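Below, a portion of the complex is reproduced, with chain positions unchanged.
Think of it as A and B in the order they're written, each chain with its own count starting at 1.
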Amino acid sequence: MISLHYFAGLKEQTGVSEEKVDLAGRTVDELWQWAMDKYPDFQTGAARVAVNEEYALPTDVLEAGDVVAFIPPVSGG
Amino acid sequence: MKAFEIVTEAINPQVYADLVLRPEAGAVTLFTGHVREWTKGVRTLYLAYEAYVPMAEKKLAQIGEEIEQRWEGTKVAIAHRIGELQISDIAVVIAVSSPHRKTAYEANEYAIERIKEIVPIWKKEIWEDGEEWIGDQKKKPEGELK
C-alpha cells in the first residue's frame, strides 16, 4: 500500500486529507490517471506529485510504503 | 527551535536573527512577510495557511543549503507560520547573516522567491464575501506577489 495526501484546494475536492491505496508498481503518471478517474475535478498539471517528500517525475515508479502527496501550486510567504 | 521550521504560534523574528549571528557577520537581513489588509482593493479579514509540514521543513532547509553554497559565509534561518493569521501577523521570517551587506540582501530575497516556488505551503484568503485558496502566484499574469 501507499499513502496519498491531499492539501488545500485539492483536499476540498477529494473530501479527504489522506487515504491508503494499492498502487505500488505504478508510475506517477499512472497515479494521475487513477486520481482523475476517481476525482473528476482533478486536472493534469493542477498539482505536482511528491514521493517521500521530494518532487517526483511522471516516470518514477511507486513502491509499497511510499508516502505520496499531491502538491497544488504553492502560495507560502 | 530549529533553523528551518513550520510553527503554529506567533513568530518572534529576533529569535531567528540571533540564530544566524556570528563574530564574522557584518550584516544581518531579516525579512518578515505580514498579512496585509488590502490586496487590489479587496479587504482581507484573515488568512489561513496550511502546509505539508515535514516536506515544507525539508524544503526550507534545502533553500538554506542553496544559499550557503551560493553565497560564501552566509548563514540562514527561516520559519513559516500556519493556521489562522490576523492582519499584520507575521507569516514568514527569513534571517540571513553574511560578512558583507550586499550578499545579505541578495540571499534573503532569493529565499523568499524560492519559498514561493518550492515549499508546500498554501494560503487561503478569507474576505467578507468569500474565501479562496491562493496558488500559482508565479503564473498568474496579473498576479501581484507580496
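Please note the rule applied: contacts are C-beta pairs under 8 Å (C-beta built on N, C-alpha and C of every residue); 3 or more make two chains touch, one makes a residue touch a chain.
Note that the structure is a prediction, hence the values are computed from the model and not measured.
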Formula of the whole complex, where the shown chains each stand for all their copies: A x2, B x2
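As a working rule, only the chains that are shown with their structure count from here on.
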CA centroid of subunit A to CA centroid of subunit B, Å: 25
Of all residues in subunit A, those that touch subunit B in their complex: 5, 7-9, 12, 50, 53-55, 69, 71-77
In the complex with subunit A, residue positions of subunit B that touch it: 33, 49-52, 54-56, 58, 80, 91-92, 112, 115-124, 133-139, 146
